[in-house]
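For this depiction, one protein chain was excluded, whereas all remaining protein chains were kept in their positions.
Chain naming follows the written order as A, B and C, and within any one chain the residues start at number 1.
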Amino acid sequence: MRGFPVWPVEAGHYAGEMDALFIALVIVTVLTAGFVCFLLIFFAARYRAGHAADRSHTIEKTWKWEVGWTTASLLIFVGLAVWGADLYLRLYQPPKNAVQIFVVGKQWMWKAQHPGGQREINELHVPVGRAVRLVMASQDTIHSFYVPALRVKQDVVPGRYESLWFEADRPGRYHLFCAEYCGTDHARMGGWLVVMKPREFAGWLRSQGGQPTLAAQGEQLFHSFGCSGCHGPGGTVRAPDLNGVYGGPVALQDGRVVTADERYVRDSILLPKSEVAAGYDPVMPSFAGQVGEDDLAKLVAYVQSLGNARKGAS
Amino acid sequence: MHGPRPNYLTAETTIRSWLFSTDHKRIALLYFASITFFFLIGGLAAVMIRLELVTPAADLVRPDTYNRLFTMHGVIMVWFFLVPSIPTTLGNFVLPLMLGARDLAFPRLNLASWYFYIAGGALTVLALLLGGVDTGWTFYEPYASAFSNGYVTLAVLGIFLSGFSSILTGLNFIVTTHKLRAPGLTWYRLPLFCWSLYSTSVILVLATPVLAMTLLMLVAERVLGIGIFDPALGGDPLLWQHMFWFYSHPAVYIMVLPAIGIVSELIPAFARKKIFGYKFVAWASVAIAAIGFLVWGHHMFVAGQSLYASLIFSFLSYLVAVPSAIKVFNWVATLHKGWIRFDAPMLYAFGFVGLFTIGGLTGLFLAALAIDVHVTDTYFVIAHFHYIMVGGSVSAFFGGLHYWWPKITGRLYPEGWARAAAILMFFGFNLTFFPQFILGWLGMPRRYDAYPPEFQIWHVLSSAGASTLAVAYAMPLFYFFWSLVWGQRAPANPWGVTGLEWLTSSPPPPRNFDTTPVVIRGPYDYVDGQPRPQAENV
Amino acid sequence: MSAVLRTIWGCWAALVVLLATTTGLAFVPLGRWNIVVALAIATAKALIVVIVFMELRRSSGLVRVFAGAGFLWLLILLGLTGADYSSRHESYIPNTLQLHETPVKR
């Protein structure tokens, strides 16, 4: 046993703001609950049966009171709702320059893939002071990526990408939990978030060996899965050139326009029929069942790199 | 009166006359025995959970066993204890009495409802005996259909059957309240317990069918292997969450509204004063029941639902808290200038107000989107709902049980013991669950059989509290039994309070009233602390 | 008596006509209006049945409220679930177009 901890460590830019809201809520709670309990005890003592107290002029007209406390509660509630919502929305607005790390949850471990191709299990190394954006997928059931020190959590629902971003601001080792029940070893599905100074982090990345970058691995797969047969130069089928697609708007056959984000790329590979790019025949086969989450991440990273390649100039 | 008049307990004595009775009072007792049984099973599971959590390592039971423990704990406590608890026992018993009616509108449906409940309970216990279920009470998909190797189908069918019991009870209460009120008993003369039971019934009737269908879809998916919710087969796991919580959020109000109703009876009764703001308290119940249907998405803030939906659900969650606030303030104001007595039921009522307020206010933490991101699926949530469901509803249940015990059994319970139990329960409860708020805020996830050592101290305190709680819950078991044999005989109106149920003898005759009462004034009419009976004597 | 029967069978005729209409319109390409029209006609048919056959027009206000309640609550279920489904894959936060999370369309 290690004493009586009451406050979780803070390691993220977001934690401070969260704690402020929490403290505000605690104050509201202590004040109202305290007020209610005080009145309960005070009235109980003063107006106990057998105790002589002035009981004349009981309040008969109640509606003024009712309107009073109803509006007061409502105002406080609206204030809290707005505060909480504002903070929440910002949690879903990652800055554009965030480092992107792919995370895959499966029974019962977390696997991470860094852009440089480094992989780790049940640990996640990140640099301090740099926005990190996790693109997460699950291989089986729902898991939830949770780092209390950062005050962030996101369920990872199988069949789709979820994302989460944070900026760690204090080096250290922090608990990483799976917060959504996922079977036998749910309690053991976790490990550590390791926040490092930039220099150390760079060193750590290097120490992981010199494998090709994620995008480069993706490029390999792009050939081995036969994507390049259609999408590459001199393909037999008329298929869109993927250069510069990522991040921009895509016009679809049915008239909609969607943004080519990682969700779109993922769906294009697994469910090509659901969003057909305008001007092309829906001949791309589905790769569902053939491409695992790990390889999918690589392919997405590759398509992303193609997108950045063109935009990098602008 | 001369000679022991036959009452509902003595009128017939065969076992048959109990098992096939359509008398709402006897059915209430059948239910009472059954829910006590389930409470003990659920409680036993809780004890095992708390024992395992004394140490950080998973050393008492295997992980799979732990998962089965909290699942059975949740399933049994929710569907086989707390949802039916107050409505089917105390509600069943006193609602017709409060209305001045001879029975519920459909006595045979009432009996059928108990059989549905028992059949459902039997299936669920069977699933438990065969080896249990490890999905959590929420049966989240795709785990429940594609990964769990427990007896999910059996347990789910048990819950499905017990759902019919809920629906029939709700239907019966609604019709009875509309159509069987005694002459002169207008809506605004109804005791507040009737209002809250009515609101509860509305939820029972409108929410339960959705659960029933959702559970059937789960069974179909699990048995036939078709992807309704499993994304590997084209389904959507979030659809399960939507449909589950469409029922289960309103269901939490099924679990608290009847308790709120009991407290609204107890406070004026023991303050010997008219309730403050009767109409507001009455309509607040209806408002909670209605708005309660609009907030289910607050269980899905980090589940991947659309942000817009989250914003709407967060806002509506705050809205549903307003009627609860109205209730709390009116209860407190009722005490002002009363003639307050501290019999055991009133102690429970006090406990309820305090603990419900804390539980409710921590609900506001959860409804504040950003905070929920951090504390969802942690012990903060566990503490939140145990404060309301155990600290609140179970306390109120005990309060109501003590209050109506003389009416139900015709015997008085030993007051000193009862007060001691109430106080012990209050302290045991806080010791059990307050540390869990801290644990949750520290980041301790729920459904963990092992945890990092720095959390241990709070878990140890919590487990210590749970043992206290076990003792406190065992006490009534003993002294209630004692009172059945040795307790003093109760007069018709032992508390000296208003309300039609106190006009008939204790225990009541088989058909409640010898002549139908004619109601002449509203409930809780005390002048200078003296009751004025609600009806012309019977 | 015969007036009542006339109403009943008049309504029956209307129902059959509506049925023919909706079946026929299903084969006419109206884009997304197909489903709207189909549901509108179904609602009209249901209203006829409820009001005439189920005698809602002669029932007390209370019964009418109960008849409406089920449908109202169903709308809650459909509406708020729809609030999620209809906005799940939109770009809910402007300005972060390319990098914010947009879950899978399904």
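The rule we apply is simple: contacts are C-beta pairs under 8 Å (C-beta built on N, C-alpha and C of every residue); 3 or more make two chains touch, one makes a residue touch a chain.
The working rule: contacts and distances are computed from a predicted model.
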What is the protein name, per UniProt, of the chain that does not appear here: "Transcriptional regulator", "Putative cytochrome c oxidase subunit III", "Carbohydrate ABC transporter permease" or "ATP-binding cassette domain-containing protein"? "Putative cytochrome c oxidase subunit III"
Given the contact definition stated above, which residue among B:L69, B:L82 or B:L104 touches the chain not shown here? B:L104
Quick one: which of B:I35, B:M72, B:L192 or B:M243 touches the chain that's been left out? B:M243
On subunit B, where is the contact patch with the chain that was removed from view? 101-107, 167, 171-172, 174-175, 178-180, 205-210, 212-214, 216-217, 220, 224-228, 233-236, 239, 243, 246, 511, 516
Name, in rising order, the residues on subunit C that touch the hidden chain in the full complex. 1, 4-5, 8-9, 11-12, 15-16, 19, 22-23, 26-30, 34-35, 38-39, 41-42, 45-46, 49-50, 52-55, 59-60, 62-63, 66-67, 69-71, 73-74, 77-78, 81-82, 85-86, 105-106
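Just so it is clear, only the chains that are shown with their structure count from here on.
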Listing for subunit C: what residues touch at least two other chains? 92-93, 103, 106
Of all residues in subunit B, which are in touch with two or more distinct other chains? 236, 238, 304, 307
Seen from subunit C, its contact residues with subunit B in the complex are 62, 69-70, 73, 76-77, 80-81, 83-88, 90, 92-93, 103, 106
List the residues on subunit B that touch subunit C in their complex, please. 178, 206, 210, 236, 238-239, 242-243, 246, 293-294, 296-297, 304-309, 312-313
Hey, which residues of subunit B end up touching subunit A in the complex? 58, 63-64, 67, 134-136, 140, 142-143, 146-148, 231-232, 236-238, 271-273, 276-277, 280, 301-304, 307, 310-311, 314-315, 318-319, 321-322, 325-326, 328-330, 332-333, 335-342, 350, 353-354, 357-358, 361-362, 364-365, 367-374, 376-378, 438, 441-443, 445-458, 460, 528-529
